[in-house]
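I have a structure I would like to understand better, so I am pasting it below and will then ask my questions one at a time.
The other protein chains are all here in position, but one chain of the complex has been omitted.
Let's look at subunit A:
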Amino acid sequence: MLKHLVDELIPGDTRWPAASDVGVHGVVMLRLFSGQPSRILEQLSTSLDRSSDGLPGTANRAAIVQRFSDTQPALFEQIYTAAVLAYYEMPAVIEAIRASGRPYHASSHEVGYAMPVFDLERDTPRHGRGSYLRTEEVAPLDLSSLDLDAVKTTKWGLER
């Protein structure tokens, strides 16, 4: 049911398997829909099936998925996140990560990663920076310049 969709989301190439090659569609179906697709998904699947050019990544299919993401953003988010997490837990994908040169284990908790131990001689910081106020050094500050009551910050965070 989700086969075409997951391949649009994560297509394969020479180094990476396509999502459906490693069974992502089945995992997503079970995790999100307990194997019971909704009507919306059935419709989506039918339109992807029928799209004339057939291959993943082609304009028709990408447009259908884009429309799905625009009209059903919450459902799309759910499916995309589940597909990505499922994809990167698959043994063939982990192999592809390792083939790209990065150390990576499926179950790193079991095997861990080798790292050189902290060498006190070599690794102790030598910058000499840092200070703190001792208990008896903490003294009243003049806050008058702050105007915390009068001046209100309206733009804060990313909109600052």
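Quick note on the criterion: contacts are C-beta pairs under 8 Å (C-beta built on N, C-alpha and C of every residue); 3 or more make two chains touch, one makes a residue touch a chain; residues count from 1.
Methods note: contacts and distances are computed from a predicted model.
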UniProt protein name of the chain not shown, from "Sarcosine oxidase subunit alpha", "ABC transporter permease", "ATP-binding cassette domain-containing protein" or "GMC family oxidoreductase": "GMC family oxidoreductase"
Subunit A, residues in touch with the chain not shown (by the definition above): 8-11, 13, 15-16, 31, 57, 62, 65, 69, 80-82, 84-89, 93-94, 97, 100-118, 120, 123-125, 127-135, 138-143, 145-146, 148-149, 151-153, 156-158, 160
